[in-house]
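Only one protein chain is missing; all other protein chains are in place.
In order of appearance the chains are A and B, and numbering begins at 1 in each one.
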Amino acid sequence: MTAAAESPLVRVEDVTKIYHLGAPDEVRAVRGISMTVSRGEVLVIEGPSGSGKTSLLTIIGCMSRPTSGQVLVGDRRVSRLSETALTSIRRETFGFIFQHLHLIPDLTVKDNVMLPLFPTRMTVPEMEDRVDRAIRSMRIDHRRSARAGRISGGEQQRTAIARALVNEPTIVIADEPTAHLDSELSAELLDILAELNRAGTTIIFATHDPRVIEHPIVSRRLVVRDGIIVEKTSP
Amino acid sequence: MRRHLKILDFALASLQRRPFKNWAIIAVYAFTVAVVASVLFLTQSIRREAAQLFVGAPELTVQRMVGGRHVPIDIGVGETIAAFPSVVGVEPRFWGYTYDAVTESTITIMGAGPGMATIDLVEGRLPTRPTESAIGAGVAAMWGAEVGGEVILVDAATTGVLYEVVGTFESPSDILTNDLVVMTAEEAALFLGLPEGKATDLAVRVANDNEIDTIAAKVKRAFPDSRPITRSEVLRTYDAVFHWRSGMMLAVFSGGLIAFVILAWDKATGLSAEERREIGILKAVGWDTGDVLELKMWEGVVISSTSLILGLITAMVHVFVLGAPLLTPMLRGWSVLFPELHPTPHVDPYLLFAIGFLTVVPYVAATVAPSWKAAVTDPDEVVRG
Partner (left out) sequence: MILHPGVLGLLIGSGLVVALMLAGAVIGVRVLSGWDPSSASEHQLALERRTYLVSVLVSVALWIEIGSALLFIHTVDDLHELFVGAMCATGSLNANPVGWWVLATKAAMVLLFPVWIALNRLDQRAGDYPVVRLKYALLLALTPIALADFVLQLRYFRGIEPDIITSCCGSLFSESSGKVTGDVVSLPAGLTFPTFAATSVIFLAALAWTLLSRHPASKIVVTFLSPLVLAVGLIAIVSFISVAYYELPTHHCPFDLFQAGNLYVGYPLVTSLVVAVVAAFLPGIFLPVARRTSLGGLITKSERTWLTLSIAAYSLFIAFAAWPLVFGNLAWELM
C-alpha cells in the first residue's frame, strides 16, 4: 500500500462545537473529539438524538466550522477556511444523504440530482452525463422527468442517493438515513450503500438504528454521548 | 462564464415555479416603467414635432417691445433690416388671437405669407381673396366645416365676419395648426385691428447661419426698442420647457416609484418557508453564499428585463398608437383646442437607457439586502431539520 492510501482522508483533532457561545442558551454540542476517517471504511457514529453526532458529522463534512480544534481533509487544514473555499472542498469530497432527503418537490428527479453541479465549471453535456450515470446506477431512469414530489418513497430515496453521488465523492455521509424507512426500504438502502462501498467509496453513518449498526458492512463504530466519544469498536 | 449561464438557467426555472408571485411583481414593475416611459416618449415626440416645424421658420424674428410688452412693429423697420448684408428678405407677419364665444375656444389668426410654405395643406389651397380662409383640423372639427364651407369669426371691431373655407391643415403640423385660421395678410391685419403700416413682427431670412447672431446684434443696435429672437433660441426655450415639464411629471410620479420600491423590498424580504427551505437545500448540496447571491441577482435581471420590455411596449402603445389619452390633460396648456396628438413613433436609445436607469436602479438597490439575507442561510440548519 502507498503512503497516500494509509494516511487518513479526514483527521479531526480535539474539536469542539458550541452554539450560542456566551449566551444563556449556550449549547456545547461537541466537546473535544479526536478521530480519523480512513479510505474505504464504513464508519458508524452512534448515539441518541442530541448526543452531538449530527454536529460532528457536519464538521467532518465541511458543512460547518468547529469552534475550536483542527480538521484536515487530505492534508488541507479546513477548520478556519472561508465559506467559499470550504464549500468548494465539500463539493469535491463529500456526498450527503439527509435524514429528510431534502429534495425540491417541484423539480424533476433529473434536476434534483443535478443541483450540486450547477455552481461548478462543468459543461452542460458533462453534467448531463454525470446525472445520467447516477440516475442509472440508482435504477430510476424511468422516473427522470417526474417531479420529485410525485414519486414513491423508495424512488425519492434513490433520487437523494443519486444526488449524493453525482459529484463522484470519495466520502458519502448519511445522517439517520433509515429513521423514516420501513424495514424493506432500509434493507434496500443498505444494499445500495454496501455496493458503493465495495466500489471504493468511504461511508459515514450517523444513526442509532440497530439495523444499520449491526449490518455486516460496518467496519468501525464510534459511540458519542454528550459531545464526547465514549466507546470505540472495530469488529 | 459557463457557471454563470448555468445559474441563470436555474434562475429561469426557479422563477417559473412560482408564477403567481413573480407575475404579480412584474405587473407592478411594468406599470411603473410604462408610466415613466409614457411621460418621456410623449415629451420627446412633442419636442421633435416642434423642432421639425421650426426647420422652415425664419432664422430671426424681430418684435418691438414697449414697457416690457410686445407691441406691433413698423413695417418700415423691415426695409432698413433688409438692407443689412446677408439678409435675404424681410417679411412682416400678421398674427394674433381671437376668442370665439360660440365654441368657447381661443383661435389663432394668421396672415398668409411666404412662411406658410412649410405648412402642409391637406386639402385645398391658401386664401388669396379677403373673404377666404384656410383652417386647422381642430377648428374644422369644431365648426363642422370642410373645404367649400364657411366659418364666422368676431373681429377686433366685434363684428361677425364670414369666411369661405378654401383649405384645411392636418398633422403632422397639428401642434401649430390645430387652432389656426389663415387669411390673406391684409385681411388678417384688418381683422386683428392692427394700425396701418404696422405688423405683429418681422420675419428675417438670413443666408448664412453663422451671420444670424451678428445680424441680431445689428438689429438691436439700430432699433433699441426691438427684440430680435433667433430660431435656435426659440428651439432652446421649447426644449427647456419640455424638459421641465417631463421632469416635473416624473417628480410627481416619484411617489409611485417609491411605492414600487417598497413593494420590491417587501416581496424580496418576504420569502416563503418553501423558498427558505429551498435555499437551505442548495447550500447543503454545495452552493456557497456567492452562488445563491448570483441566483438572486439573475432572478432580478430576468424580472427587470421582462418588466422593462412589457412596460416599454405598453408605453409605446399608449403614446404612439392611442395618442397618450392618460397624459394629455397634464400637458394641455391654455388652449382648449389642444391638438389631437399623433406622435410619430420614434424611440431614442438614450431615452430607453434613461427609462431603464430610472426604474431598474431603484429596484436593484432595494433587493440587495434581502437577497443577501436569504443567501447566508447556514447549510447545517437544513441538516438539523
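Basically, a contact is a pair of C-beta atoms (placed from the backbone, for glycine too) under 8 Å apart; a residue touches a chain by one contact, two chains touch by 3 or more.
Note that the structure is predicted; figures quoted are calculated from it, not measured.
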Hidden-chain contact residue, picked from the options B:250, B:285 or B:327: B:250
Per the touch definition above, residue among B:7, B:25 or B:40 touching the missing chain: B:40
Chain B, residues in touch with the chain not shown (by the definition above): 39-40, 65, 68, 213, 216-217, 220, 227-230, 233-237, 239-241, 243-244, 246-248, 250-251, 254, 289-290, 293, 297, 349-351, 353-354, 357-358, 361-362, 364-365, 368-369, 371-372, 375-376
Absent chain, residues of chain A that touch it: 19-21, 65-68, 79-86
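FYI, only the chains that are shown with their structure count from here on.
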Separation of mean Cα positions, chain B and chain A [Å, integer]: 64
Chain B residues touching chain A - in the complex, by the definition given at the top: 2-3, 6-7, 9-10, 13, 17, 278, 280-282, 284-291, 378-380, 382-385
Chain B-touching residues of chain A, taken from the complex the two chains share: 54-55, 57-58, 63-64, 83-84, 87-88, 90-91, 96, 98-100, 102-104, 106-107, 111, 115-124, 127, 163, 167, 175
